[in-house]
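Single-structure report; data block below.
Only one protein chain is missing; all other protein chains are in place.
Chains: A, B and C, in written order; residue numbering restarts at 1 for each.
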Amino acid sequence: MAKPYYRQLEEEKVFKDPVHRYIHVRDELIWELIGTKEFQRLRRIRQLGTTYVTFHGAEHTRFNHSLGVYEITRRILEVFEGRPNWEEDERLLALAAALLHDVGHGPFSHSFEKVFDTDHEEWTREIIMGDTEIHQVLARVSPEFPKAVADVIEKTYSNKLVTSIISSQIDADRMDYLQRDAYYTGVSYGHFDMERILRVMRPMEDQVVIKQSGMHAVEDYIMSRYQMYWQVYFHPVTRSAEVILSQIFKRVKALYHAGYSFTHQPVHFLSFFHGKGSLRDYLRLDEAITLYYFQVWQEEEDRILRDLCVRFLNRRLFKYVEFDPNQRMNDWPKLQELFREAELDPDYYLVIDSSSDLPYDFYRPGEEEERVPIHLILPNGKIRELSRESEVVEAISGKKRTDHKLYFPHDCLSDEGEHRRSKQQIRELLNP
Amino acid sequence: MAKPYYRQLEEEKVFKDPVHRYIHVRDELIWELIGTKEFQRLRRIRQLGTTYVTFHGAEHTRFNHSLGVYEITRRILEVFEGRPNWEEDERLLALAAALLHDVGHGPFSHSFEKVFDTDHEEWTREIIMGDTEIHQVLARVSPEFPKAVADVIEKTYSNKLVTSIISSQIDADRMDYLQRDAYYTGVSYGHFDMERILRVMRPMEDQVVIKQSGMHAVEDYIMSRYQMYWQVYFHPVTRSAEVILSQIFKRVKALYHAGYSFTHQPVHFLSFFHGKGSLRDYLRLDEAITLYYFQVWQEEEDRILRDLCVRFLNRRLFKYVEFDPNQRMNDWPKLQELFREAELDPDYYLVIDSSSDLPYDFYRPGEEEERVPIHLILPNGKIRELSRESEVVEAISGKKRTDHKLYFPHDCLSDEGEHRRSKQQIRELLNP
Amino acid sequence: MAKPYYRQLEEEKVFKDPVHRYIHVRDELIWELIGTKEFQRLRRIRQLGTTYVTFHGAEHTRFNHSLGVYEITRRILEVFEGRPNWEEDERLLALAAALLHDVGHGPFSHSFEKVFDTDHEEWTREIIMGDTEIHQVLARVSPEFPKAVADVIEKTYSNKLVTSIISSQIDADRMDYLQRDAYYTGVSYGHFDMERILRVMRPMEDQVVIKQSGMHAVEDYIMSRYQMYWQVYFHPVTRSAEVILSQIFKRVKALYHAGYSFTHQPVHFLSFFHGKGSLRDYLRLDEAITLYYFQVWQEEEDRILRDLCVRFLNRRLFKYVEFDPNQRMNDWPKLQELFREAELDPDYYLVIDSSSDLPYDFYRPGEEEERVPIHLILPNGKIRELSRESEVVEAISGKKRTDHKLYFPHDCLSDEGEHRRSKQQIRELLNP
Partner (left out) sequence: MAKPYYRQLEEEKVFKDPVHRYIHVRDELIWELIGTKEFQRLRRIRQLGTTYVTFHGAEHTRFNHSLGVYEITRRILEVFEGRPNWEEDERLLALAAALLHDVGHGPFSHSFEKVFDTDHEEWTREIIMGDTEIHQVLARVSPEFPKAVADVIEKTYSNKLVTSIISSQIDADRMDYLQRDAYYTGVSYGHFDMERILRVMRPMEDQVVIKQSGMHAVEDYIMSRYQMYWQVYFHPVTRSAEVILSQIFKRVKALYHAGYSFTHQPVHFLSFFHGKGSLRDYLRLDEAITLYYFQVWQEEEDRILRDLCVRFLNRRLFKYVEFDPNQRMNDWPKLQELFREAELDPDYYLVIDSSSDLPYDFYRPGEEEERVPIHLILPNGKIRELSRESEVVEAISGKKRTDHKLYFPHDCLSDEGEHRRSKQQIRELLNP
């Protein structure tokens, strides 16, 4: 196969980026991928979904992040250049996969995927393999190239080293989003010495490893991740907005199947009510479309849909209390009963949400999601799994920490109007 | 009048902010204003309109900026507290005006206002004085309070000192947006020592003045402003997106008045086609609604509307060349003629855009927009206008710098297909 | 007792500080203390001793740090103002103690104190209580005031709350030095959200506690500390310079007691050769004086002293290997023997250095140094020790981590010149 199989731009293009200062593009392929309409669509999908209701700075999009992952990958490959185990032929593949790894995300993916039983990873593959501008650009490299890109993103590509650059416990994806999300939210976590980590990354046969001398920088990265999870990603106020969002999708789907007559037909969602929609329909979805419907549904007849949309748009969120359903098995049906008495449909107004996180996991075969662990390479050439060298990492690795919260519309439970007795009982149960 | 006429929160609320680190709210009034639906709507209107097509980081909203202006004002008032000329009674008024000064902005205000002949400053007044949640919250302070807030924002309030905190040559508004826009775009301009400037601000009878010892910090601020204008706000690529946006609004309005039959009726825009729309209609407009229409209009029959929407959403922008219409009076009609021959309607595809800026202006009575200049207070108590003390400011003040650019769809002028001769002539005229 | 018992400055003074942006002084007492010659002397004593040989940026002095601790204390007291348990009378005391807590440090304290068996904490007390400008300034507040300041620094003051602001597991001292040392070395560790920590600090009867909502910020601080210890404070290259420094002091002392005739009499050190020197002599010592002697001693007759001074000044450091004396009990005397054979006095050229650190320690009565642990205050008012709430802290607390390194002049052990056999044996023993 002739190489390099693609052209360089006459003059390097740069994007000003607040996190990496500049993003450098020299390959025509990358430049053309960025210009496709499927990639430009990522400008209309926020990186952190509903997090902006908690951290108002978090309004950045997946377009933003995707460029960042590309740039970090580009820098990693600069370090790899000329080293053993690294094939320069894989360069363009790694860059394209980095840029496109999130291209299948839709608006508010988390809730959308749950309610409509779909998956952005499948959509990524379809966008790369289907009748899209992205596919056309990729196929110009070679007919097999699009599939190779999809395989890397899906972690089924033969050269595991390429995959591990983009998805492992310490990859370009995570290194970008931790820093980027910290920058836009303004929290002081999320900082680590990426330049140092890049300098100590080494290509091995089937994965990227880290020189032992960089262990402390990696520890710092692991701690950043841990803090970002608990301070930003799992913030209970964000989860409250997410809960309401899910209930909107759930309600509109239920209404549709119940034959409800919409004033504003959910045209863009129709195909998703009946199983997996078409690629064309999926690509038309973005946050603008979604928010358009939320706004017009504020005027629907259905009281629940209307109320949920008003809540979401005007930030009238649900309150939360700690509530472990396993420990309060008797209270749960009772609460549901009381909500019904108070004319608050518990299917929509009484929601348990659990979160969990594994700050660092080493390899445990047979688990659902096997993540590639971080390996250190010692001065003597031996390879050791990180948590065996680092007490800090060992201490927090593999510890599944789950919390359970109950979300509900506190503002409907005041000591006024009808159903005072039920409301009072609810308040007592929720504030023991 | 009893004072303080409003309640403090039991516990201070804080927002994490990337620019000011924390935004502190102690007054119940401010907290409630932030919670109104008219203020929450600012989350759906970007601060810098189309700038994100040039600087992908610039995705922050007016919600973001409004909190920032409030916070800076709060800090200025901390400095003023207890000083001569400053009435503590005006504190809440200044804070509310700072928070709400941009509340009348709509989606992509610049183009929208030009095409629909409306004005966000009028809308601000209407939102504050009309049947809104914001009005209700403000009126709880006193029946006269909403009008006072509107007057401060409109610069007609009797106490000029209060006005000058929010709108003058060096005010909370500009100090926030320079820093914020620099932060989100990632450019290295936009930094100045705000903490120092705040420390040297002093209340005088009818304006804020600056202690002479802080002059250099102010010079730095003026230079930041100058750089931000030319590097960010007037960036020609952003202006290209803005040009296309205006043409979309213009086209849809023209089609409507020509009786065109829309597949997707521009329901949300109707009332604006016939003079100034209602407040209710205006408040429903936001960027999500606007982008929804742009997306569905990609499928309209009208070739021009369709094309412009595709261009805007997928970033197929117009190119530009320097073109001063005053110096090329003969070329202009000829270009229009050639565009018509090439079947490119020059009303939509050949657009001149001029920019201008006054980095610092001192007071010149009779000018259209009289901005309050910056005054220094010398150690001996005398007041001097800044440009008389600062050579740097003197050098750049009052110099109107205008540039003219011609925008057009370069991609339609290639040496292929029909009308080759006209296209070639166009290319020659534009690339002399 | 009349209060406030001291005057405010007519106008606030500020110092520009890279870490805290500005340091604000409003109390005449603080201003006058900064102006004393004993405090100005701290400008001639570096904060991190020999660390600059590893991190060239670490050239900042204790003057720098002392102002920072004062400023953080000032901000803590702003948070405390008006809260239960906090007596405004203690304000000036806390500020003065914060400013002066390190005033007893001498040049390269660590090595100096070890060799001359002295202690900067004792000197701090003497400077505060003795015939000094600092004492005179303090005594103007009241005759008892100097002693109170000394007591706070020595942790014997009756009000433990005041003490805990300046010395506990999370105090103004550590919060300043972690940030400051990170800033000047340029490492990316050392960042934590101090502003958040200050906001959640609450005065209790005998200590400062942290609101539980700030726990994650405290975790981040603990991790910063952990990283700074291992990445900066215990850096083996710095320890190598420290080892040489100690050997210089040790050699000069030994020479003196052996009656060696110095070309350059160590005039400034004489009184320390015979037990604890006088306060006057101690105050004359600083790094300039010390480095002066190191420079002139490069020309002494004694080969060892000369060589060590050349090494220190020109950064010809010792190399190091891991070496646990407990595990290599046989090698140790053998190495000493071989060094003697190679004409390298093992007393000066073969040095074991051990480090240890307790990143976070909870209270264990009976320990030599009982540090006040960090306590959280839960929403229900209960107090809990941090490591019981935080898995991360629990994981790293109380784990004594020691490493042992052997330092020696690698450049003298080459395969050339005399004693080749001994040198070869040494090399084999050290590079097993």
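Please note the rule applied: a contact is a pair of C-beta atoms (placed from the backbone, for glycine too) under 8 Å apart; a residue touches a chain by one contact, two chains touch by 3 or more.
Quick caveat, the model's predicted, so the values are computed rather than measured.
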Query raised in the report: In the complete assembly, which of C:Lys37, C:Arg83, C:His257 or C:Lys334 touches the absent chain?
Result: C:Lys37
**Report entry** Residue, one of C:Asn314, C:Asn330 or C:Asn431, that touches the chain absent here
**Finding:** C:Asn314
Requested in this report: Sort through B:Gln227, B:Ser240 or B:Ser422 and give me the one touching the missing partner chain.
Outcome: B:Gln227
Query raised in the report: In the full complex, which of B:Ile128, B:Val152, B:Val187 or B:Leu350 touches the chain missing from this view?
Result: B:Val187
Requested in this report: Would you mind spotting which of B:His216, B:Arg280, B:Arg303 or B:Arg388 touches the chain that isn't drawn?
Outcome: B:His216
Query - Contacts of chain A with the absent chain, listed as residue ranges - result: 14, 21-22, 195, 199
Requested in this report: Quickly run down the residues of chain B that touch the omitted chain.
Outcome: 187-189, 191-193, 196, 216-217, 219-220, 223, 226-227, 230-231, 391-392, 394-396, 399, 401
Report summary line: It is residues of chain C that touch the chain not shown, namely 15-19, 21, 35-37, 40, 43-44, 52, 55-57, 59-61, 63-64, 67, 183-187, 284, 286-292, 295, 313-315
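As a working rule, only the chains that are shown with their structure count from here on.
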Report summary line: Chain-centre distance (mean CA atoms) for chain B and chain C, in whole Å, is 52
Requested in this report: Report the inter-chain centroid distance for chain A and chain C in whole angstrom, where each centroid is the mean of the CA atoms.
Outcome: 45
Report task. Go ahead and note the Å separation of the Cα centroids belonging to chain A and chain B. Result -> 32
Query raised in the report: Residues of chain A that touch two or more other chains: which are they?
Result: 187
